[in-house]
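With one protein chain withheld, the remaining protein chains of the complex are depicted in position.
By letter and in written order, the chains are A and B; residue numbering begins at 1 in each of them.
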Amino acid sequence: MTTRTTPCAGSEAAETEVILDLDDISLSFGGVQALESISFDIRRHEIRAIIGPNGAGKSSMLNVINGFYHPQKGTITYEGVVVKAMKPYHAATRGIARTFQNIALFKGMSTLDNIMTGRVNHMHAGLLAQALYIGKNRREEIRNREFVETIIDFLEIQAIRNTPVGRLPYGLQKRVELGRALAAEPKLLLLDEPMAGMNLEEKQDMSRFMLDINEQYGTTIALIEHDMAVVMELSSRIVVLDYGRKLADGKPDEIRHNKDVIEAYLGVAN
Amino acid sequence: MDMLYNILIAPFLEIAKSPSFFAEVVIGGLMSGVMYSLVALGFVLIFKASGVFNFAQGVMVLFAALNFSGLLDAGLSIWLAFPLTVLIMVLLAWCIERLVLSKLVNQQDIILFMATIGIGYFLQGFGEFLWTGNVRKLDVGIPQDAWFFGDIMIQQSDVFAAVVAGILVIVLALFFQYTRIGRALRAVADDHQAAMTVGIPLRSIWLIVWSVAGFVALVAGIMWGSRVGVQFSLSVIALKALPVLILGGFTSVPGAIIGGLIIGVGEKVAEIYWGPLFGGAIEEWFAYILAMLFLFFRPQGLFGERIIERV
Partner (left out) sequence: MFYREAGDFKTTYKADQAIFPIALDRWFVVTVVLVFLVVVPLLASNYMLESILTPVLILSIAAIGLNILTGYAGQLSLGTGGFMATGAYMAYKISTAFPGLNIVFVLIAAGLCAALVGIAFGVPSLRIKGFYLAVTTLAAQFFLLWLFTRVPWFVNNSISGVPTAPPRKVFGFLVSSADSDPIDRYLFVFIITVVLALVAKNLARSRIGRMWMAIRDMDIAAEIIGIRPLTSKLTAFAISSFYCGIAGALWSFAYINTVEPTAFDINRSFEILFMVIIGGLGSILGSFLGAAFIFLFPILLNVMPGWFGLEISVTLVTQVELMVFGGMMIFFLIVEPHGLARLWSIGKEKLRLWPFPH
């Protein structure tokens, strides 16, 4: 695999169809307004970044997209269908996978089992077949194991295949979590600060994985990240949130020179 | 039809026919309710400050009562036996903190919960080992006569228990509201880590809370022991504090009191008026089923705080 310096799929992808459209989304907890009439869309095959200062509502945005929070106002259109009161597992069956800001792996299980768990919606053997480990279940287990092994190879984590994830260092845990999300073969992959707390080398690895995922599997990625260099390099379009409102939306170059964004980030008064 | 009549109408007719008997049933229920409340109070104190669901609270009641009555039987006066037992409960709190809780910091709730089941079993065996498992009578001079208001009979000992429980709750409320330790306790209850960063020593707070819970257990044990004798069944009856907590909410002191009274009255009334329809002894499960139904509609309890989940 080669490292790359040019911006990826982004520019061509800008013309593809909209996979997810968010229109006028508002979300509040008690009296606190977390998101205020936010609208933007994500196009198929692009890498879309969501940025903003802490508490801007970025994670809430991802939670709305995958059905963990239900906005009080606004419509979500996914693949041309308006989705209402979707549960997280519905989102998963429709091809939305995600990783978390604070790693949410299954600590008692091995790397292999964690990633295998990501395949739940690709396995359909009945209870009896599972109880006796025969027929469809045996075939499914082996077929999915083969698929999971390709992910393990792809993420270069062969050596920790059988290690309980609770024992892995932070960077590897992040990688396993990405693997678990990938195992679902998602159409839309939501990544919540995939590089937080990583050193430069790990960030480079992670960037490479993201680009390869985007390219090889054609996965659409929505990404929250604080590292501006990474965001500018990877993403095709960026939406900027601040205090629950949308501040700007556009290509990296436009965002780089947007006055409001610079103010929000540097805190320049007027 | 008959069945419906028997369930929905007949019991109420009976209540209307003899209101003074009903009043006695309610008062009887309130009194056992006070006992449930006292046990539940110990649970709430510990849960608020350490997030530990102390299954052993019921056994702590038994353990305290065993020690107290054992010391009395050994010839000590009440004024010596009481502070000594308090000391034993503090020592117990210290041991639990040192040997169990501090080793299980950051474990899942369910693990800590199961550890307290272990503590309960150990204490039960240990208490009986020290003082033998015989039923002991406990007489600390609580008045045993009865008052009559018209047809209604009230045991003086019940009133005494209610008064003591009331005083205890007020003292605890003042302690939490106005002392430095009380403030620290509330801070810890809100957020362990934040409390630690402002310099509140978590471990000594836990020690204090478990000691206070031990003290409450002692009071409950004396009250209960004077009524029915000090015996193993104390700890089984104390299991009823669990549904009380579901009703009242795990973090609310008033909730524990009111929940205890509701369960106490509810199960007595249900037993007397509805029990015969179902073959009796519905007291055994009434509280649990009530709590279970309650969970469907208000999982956080009457006074508990609603929990918002985050990722």
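Heads up, the rule we're going with is that a residue touches a chain if its C-beta (ideal position, glycine included) is under 8 Å from a C-beta of that chain, and two chains touch if they have at least 3 such contacts.
Worth saying up front: this structure is predicted, and the values here are computed from it rather than measured.
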(request) Determine which of the presented chains are touched by the chain that is not presented, and list them. (result) A, B
(message) In the whole complex, not just what's shown, which of B:P11, B:G42, B:G214 or B:P243 touches the removed chain?
(response) B:P243
(request) Would you mind spotting which of A:E79, A:D113 or A:D212 touches the chain that isn't drawn? (result) A:D113
(message) Out of B:E14, B:D73, B:D109 or B:D190, which residue would touch the omitted chain in the full complex?
(response) B:D109
(message) Using the document's definition of touch, tell me which of B:L138, B:V230 or B:A291 contacts the absent chain.
(response) B:A291
(request) By the contact definition given up top, give the residues of chain B that touch the hidden chain. (result) 53, 55, 99-100, 103-104, 107-111, 113-115, 117-126, 128-129, 132-133, 236, 239, 242-243, 245-246, 278-282, 284-285, 288-289, 291-292, 295-296, 299, 309, 311
(message) In the complete complex, the non-displayed chain touches which residues of chain A?
(response) 66, 68, 87-89, 91-93, 97-98, 100, 104-109, 113, 116-121, 123, 125, 127, 130-133, 137-138, 140-142, 145-146, 149, 180-181, 184
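Here is the rule we go by: only the chains that are shown with their structure count from here on.
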(message) For chain A versus chain B, what separation do you get between their C-alpha means, in angstrom?
(response) 48
